[in-house]
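Taken from a larger complex, these chains appear in their original positions, while the remainder are omitted.
Labels run A, B and C following the written order; every chain starts at residue 1.
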Amino acid sequence: MSNKRRVCVVITARPSYSRIKTALAAIQAHPNLELLLVVAASALLDRYGHAVRYIEDDGFPIAARVYMVLEGENPTAMAKTTGLGLLELATVFDNLKPAVVVTVADRYETLATAVAAAYMNIPLAHVQGGEVTGSIDEKVRHAVTKLADLHLVASAKAAARVIRMGEDPATVHLTGCPSIDLAAEILADPTLNFDPFVRYGGVGQVPDLAHGYLVVMQHPVTTEYELARRQVIETLYAVADCGLPVLWFWPNVDAGSDGTSGAIRTFREQAQPTHIHFFKNMAPTDFLRLLYNSRCLVGNSSVGIRECAFLGVPVVNIGTRQAGRDRAANVLDVDYERTAIQAAIRQHLAAPRPASDPLYGDGGAGARIAAVLATAPLRIEKRLAY
Amino acid sequence: MSNKRRVCVVITARPSYSRIKTALAAIQAHPNLELLLVVAASALLDRYGHAVRYIEDDGFPIAARVYMVLEGENPTAMAKTTGLGLLELATVFDNLKPAVVVTVADRYETLATAVAAAYMNIPLAHVQGGEVTGSIDEKVRHAVTKLADLHLVASAKAAARVIRMGEDPATVHLTGCPSIDLAAEILADPTLNFDPFVRYGGVGQVPDLAHGYLVVMQHPVTTEYELARRQVIETLYAVADCGLPVLWFWPNVDAGSDGTSGAIRTFREQAQPTHIHFFKNMAPTDFLRLLYNSRCLVGNSSVGIRECAFLGVPVVNIGTRQAGRDRAANVLDVDYERTAIQAAIRQHLAAPRPASDPLYGDGGAGARIAAVLATAPLRIEKRLAY
Amino acid sequence: MSNKRRVCVVITARPSYSRIKTALAAIQAHPNLELLLVVAASALLDRYGHAVRYIEDDGFPIAARVYMVLEGENPTAMAKTTGLGLLELATVFDNLKPAVVVTVADRYETLATAVAAAYMNIPLAHVQGGEVTGSIDEKVRHAVTKLADLHLVASAKAAARVIRMGEDPATVHLTGCPSIDLAAEILADPTLNFDPFVRYGGVGQVPDLAHGYLVVMQHPVTTEYELARRQVIETLYAVADCGLPVLWFWPNVDAGSDGTSGAIRTFREQAQPTHIHFFKNMAPTDFLRLLYNSRCLVGNSSVGIRECAFLGVPVVNIGTRQAGRDRAANVLDVDYERTAIQAAIRQHLAAPRPASDPLYGDGGAGARIAAVLATAPLRIEKRLAY
């Protein structure tokens, strides 16, 4: 075994990959670090974007794969998925023997990574703590913060919150979010240089994008999952009448996504929309490029709050999912209500493009994260600062 | 199904039972509450005191039992035990359909209860948050706080810390610790009214307790588990020479307890101590009565910090396990070092009995907890207060 | 607890419910038996027919529900699903304390039921052992036989095979298959007394059934799962040209069903079939009634071999999935080849309706199973008879 610090990063979903990709590359390139990449949960599943394929295509070797998503897409399945992940990640860590484990953001199953590392006395680094949102993510994120030994946060406000929660300031590092690194690459050359229909297929008619288009990405909100169906219907009707082509992206695995999917299927059968095209997944950089060139993003994805701040893309953010998250001037917040959604879209279309805002990073997060992982003291003992 | 609030309490270890027992009785007696008691983990195992027998003897009906402790007594087993518990408690909650789940204190496996409830959108009440200690318990306790919706804390300082961590003050209730309720019952009539050797057997010679005795309870410290053996040996030699009979209680299930057990076994074979008697377990109230009548408690149990404050029992607290916990005047802190331990014992034996201190409760915690569970709004949405 | 024998039946899938339903009713009605019904795995999932709804509608109380199906629909997920089921069913049995456990047929996850019961020293009754088929079911079925203490077989040949495998003849009971009991009820009054499109929706145009129709039910064959897509395409093209309306039923949860589903979706988009209607699920008795009134069943479902023998429905059985199973004169076997499938359909349409054959039962299986469970000695010790 070499003297490099063995850094085990666990990726459990497609969006998490975007939020860590440049850090993976920087870890891999760092002379004092060895990357041990674990791909698990919905990142392995075709239904949820099959992130593992992008990871392989990007050339990252995979140390272990763990299937752990339980069927049901209900809260019981979320809990059991996390339990299963905890069981198995413990075995993976026991066999890989990492010096530090990295967990990304706040999806429910990331708590499996965090608990396994904490209980096995492996220092835990948490990327993207200290932010504020709604729903179960809020609980997960701060619970992970209390289990983590190293905090790699995206914004100054996040850093302040982590410290206020009682963490040792010496363990809190303001790195920015690696997802902004990807956005920065796009911003350097933002031309839409591919045909999304040719490259990604999808279902629905093929609209002409020449005169602008909207992008929609709306996830079910876990703690209100019976409402997911009704919520997405408002968005469907709102964008159906907006006069621009719509590129709609399928939601993540989460309790309630069956509600969302069902609503979309029913809408397609009934309304027979001619200018909405549905995609299941897209390479992250292609997605950002598509976003940059869109007139507006509609939905409740955190991409609207984070990457779109840096890209300067107008966003109509629906409902409570991103409530509490710090936002730049590109975001209009509306309720699950079709006329309100339409009004906000119209307001954005009538206004000039927002400026780029470095709220969540400046493009150098990946390198900073690798540097912290290579040099920070790795300790597992901590105590509330007050 | 009646209109009573269904309160599911999960007990995973012998000491947790003492810390919730009077609340169980108060919940059971409350006209608007229905008790659903789940007994799991080491609370079911003979090796760790078989708490389930005391629970049954006390007349609490058990809604479900969950075996979940993985063999190994190492950190990997701790993580996997928790994963297994999470998997299975999700099924238990799915079948029992509680209105609120109660988790007790900060043992590692309590995180299984907390995550299952949080992910299943069941309001989570946490008893004994906001305290400060060392080791993995520290991480577990605060992570549970961030998952919990209702905080039933033992002391004013704990309440302040929970709020400072960002919890809504309206959800923080200062109830005191139910373990002090048991201590208050003993204090009302503290005579040693039973013979511990007759009632509990144990191993080792039977010393005469008439002229005073020491009690020892020393747990392995999880994150230093290879040291567990060496640490306990210091205590063994310290008390072997103290001139008083010693009643020694076997440690909990935890990574490292094999180290502790092994050290004790080796010491017995080698030193052939004549005045140390070893017990595996004891009914909580008998244990408190025995403590009250002892000259001093030696070790690192939280009983020394909490119940003994109220009982006014002198305590020699060894090492880091209770570091950070608020303490009354009855505690002398020492390092894992036999002469320091002996000196502290001698200092206590020469001093008058400490006064009773209500630092962790006044005897009414169980009733207060039941009252909060019956009347507090049960919500699952929360957000960092800053 | 009463003196009735507590009979725990575990149902894990929609087809298993049909194969045990009349036995459930007979157990429930039996004065010396108490029914403890556990519903688990795909029987709880909407995607796979949501059998639990039919079970509830039929008035059977459910003692426990266990979500256990892992996402992935690949062989790894099948193994893990079974492991999860074993973990959790052990807890369920530990809490329910049945006198005997009943497992149905040969789906992969039934081995979880069988192993849990066998290891927990609970006598295991196996319904439908001793049959011969292809694929993983073959291994599962005979492995369950070797774990079972009581064999409730459907046919005389099955009884002979179970004994030849070394089981004690005293433990082998020829009861017939309860699914035939349902068929016998239909045969007593077989009129198609409901409109399947009104009652069950489904997708696709609504054909006129007045002049006859085909039914298709084709499952992926697990051990060849990459081929599933290609196999189902042959059937799709074969029935598309048959000149009769087609009622197509969606497959079970199994490795490869994504292949099947994908093929069907692609075919619908490309071929735009006008006389194929797709159903996701149907109450078992409605399904049998629909089958009885069809001109032919096409596919690889065991319903074609078993219930259709009794109902006298012509069957075109495709591929190896039912290979080895004893069959009556109603079955024509063909390969995965569209012209062969078409030829066999034509041959059936030109011939008279086959006679009812009691090969798999005479309609009294449920009552016989209850009688055996009430009276047979319940032993767990056994030894190979040679």
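We adopt the following convention: contacts are C-beta pairs under 8 Å (C-beta built on N, C-alpha and C of every residue); 3 or more make two chains touch, one makes a residue touch a chain.
Here the structure is a predicted model, which is why all the values come from computation and not from measurement.
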| item | value |
| --- | --- |
| Number of copies constituting the complete assembly, 3 shown | 4 |
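Following the convention adopted for this analysis, only the chains that are shown with their structure count from here on.
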| item | value |
| --- | --- |
| Farthest chain relative to chain C (centres taken as mean CA coordinates) | B |
| Centroid spacing, where centroids are CA-atom means, of chain A and chain C in whole angstrom | 41 |
| Whole-Å gap separating chain B and chain C, where each centre is the average of the chain's CA atoms | 51 |
| Numbers and ranges of chain B residues touching at least 2 other chains | 84, 87-88, 90-91, 94 |
| Chain B - residues contacting chain C, complex | 64-67, 84, 87-88, 90-92, 94-95 |
| Chain B partner contacts - residues on chain A that touch it in the complex | 75-76, 78-80, 82-91, 93-94, 108, 111-112, 115-116, 118-121, 132-136, 138-139, 142-147, 161, 164-166, 222-223, 323-324, 380-384, 386 |
| Interfacial residue positions of chain A with respect to chain C in the complex | 42, 44-47, 67-72, 74, 76-77, 80, 84, 203, 253, 258, 269 |
